[in-house]
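Taken from a larger complex, these chains appear in their original positions, while the remainder are omitted.
Read from first to last, the chains carry the letters A and B; within each, the first residue is number 1.
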Amino acid sequence: MALRDTSLRERVHEIVFEADTAAGKAFDVGLLVLIALSVLVICLESVADYRADHGAALYVLEWVFTGLFTLEYLVRLWCVRRPLAYATSFFGVLDLVAVLPAYLMLVIVDAHHLGTVRVLRLVRVFRVLKLVRYLGEARALHAALRASAPKIVVFLLAISCLVVVVGSVMYVVEGRESGFDSIPRSIYWAIVTLTTVGYGDISPSSGLGQGLAALVMLMGYGIIAVPTGIVSAELVRGQRESTSTQSCPGCAAEGHVDDAVFCYRCGERL
Amino acid sequence: MALRDTSLRERVHEIVFEADTAAGKAFDVGLLVLIALSVLVICLESVADYRADHGAALYVLEWVFTGLFTLEYLVRLWCVRRPLAYATSFFGVLDLVAVLPAYLMLVIVDAHHLGTVRVLRLVRVFRVLKLVRYLGEARALHAALRASAPKIVVFLLAISCLVVVVGSVMYVVEGRESGFDSIPRSIYWAIVTLTTVGYGDISPSSGLGQGLAALVMLMGYGIIAVPTGIVSAELVRGQRESTSTQSCPGCAAEGHVDDAVFCYRCGERL
């Protein structure tokens, strides 16, 4: 019986944690739908009109979802080989966070915002994205983004410095009455402007301020080119390299040119 | 006479449905102009001042267009080989939708918005775009867009998840008084911000909210690079493939100019 139990656990583990069997894929798709519906319910619950009209139905639905996610969490705990390692892993904690707020809201009375934490369930979608990872599209995109990341971080650091200096200058130039009432708020304005969002909740009113703002905008217009250029270049490189999936029979080197006949590392015929 | 009738139907079919003869092209261009004018009339009709001043003229014009489109619809039904298949096809339904609202407005009294449905006539423009499809420009663009579509869909899915999480966080951080009065509305704000539209109808007022918003904007600034990079890379690939398909029989060199007759490396005839 211990053997049968183990094999059952292994089979359940296969379904719940992996996505290579048909049952595993079906489980993942079901989970995806469940997460989406659950998030939809949370969203609708936050709308005053819906809560007034269909509050009871939403409440019941919410508990159905919480029940199902609790069951899923317990099953995961049961079938995984090292439950503690799972429970303290990133996705383990997330799985707990997906159900805990609902129970806490029973105990704590005034927990208005606690319920919103449940929306973090959506992050669990990325667990299911194991499925997507196998698609070539997402892989190419992921590779290009990973390659561009360090350049984009360097770029965002430079932008941050620019934004602090611009914000401080505008704080001095524009008075309190235009909304530039502190340096942090001026920095917020600088970000809103440089990224071309432009809410208009804070906007310069003096001639000098508008002139400086115009300069910042033109700068932002030229600067937006940089991250785009980085990702474009990476994707172009990715395409060029994507056909060289061969590995050398002699030294196992990869990354050969498209029409290579000999290994670039050991000179072996491919 | 049956024969003559058939050949007439065939000739009309050639003109109305195809675009390879001169008459067919003229018909398509005429239809294009008619659609554009008809949409213009609908637009002007919606402006209160124009309707007050030139209401009668617009009414007459509208019926002229409806009459012509009705005639066109009947001609199409008559000359097509399988009228039912046409009537239930996408463009068949669209052709009917282009004329039906005008007649329905005679019967139903209070049909203010029904008239606007007629603007869908514009979609019929794409029927005429058979013409454009033959232009190399549009073809290259179309190929690149088709190749980028799956990557962009994956990207928009990721954006959707991000937007729901960001919207929920802002719903918690910002109060009801800043306009973040429900999660769906906060998600709307997140989309407005991330796409750098930035209306300013809803904007964070607290320090923490503004800080988070600034982070979202910088993120959006980095993220906008992705779809652009995808399309750029596809177009670059398209160019590369449109020039270098031949390889030299003498030295196997590739990358010849489009209309090359001799190999650029060894001078061999291609």
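What we mean here is this: contacts are C-beta pairs under 8 Å (C-beta built on N, C-alpha and C of every residue); 3 or more make two chains touch, one makes a residue touch a chain.
Since the model is a prediction, treat every value here as computed from it, not as a measurement.
Sequence-identical chains in the complete complex of this entry number 4, based on the file rather than the 2 shown.
Note that only the chains that are shown with their structure count from here on.
For the pair chain A and chain B, the distance between mean C-alpha positions equals 30 Å. Here chain B touches chain A in the complex through residues 150-151, 154-155, 161, 164-165, 168, 171-172, 181-184, 187, 193, 196-200, 203, 205, 207, 210-211, 213-214, 217-218, 220-222, 224-226, 228-230, 232-233, 236-237, 254, going by the rule given at the top.
Here chain A touches chain B in the complex through residues 39, 42-44, 46-48, 113, 116, 119-120, 122-123, 125-126, 132, 135, 137-138, 140-141, 144-145, 148, 152, 155-156, 159, 184-185, 187-188, 191-192, 194-201, 224, 227-236, 238-239, 259, going by the rule given at the top.
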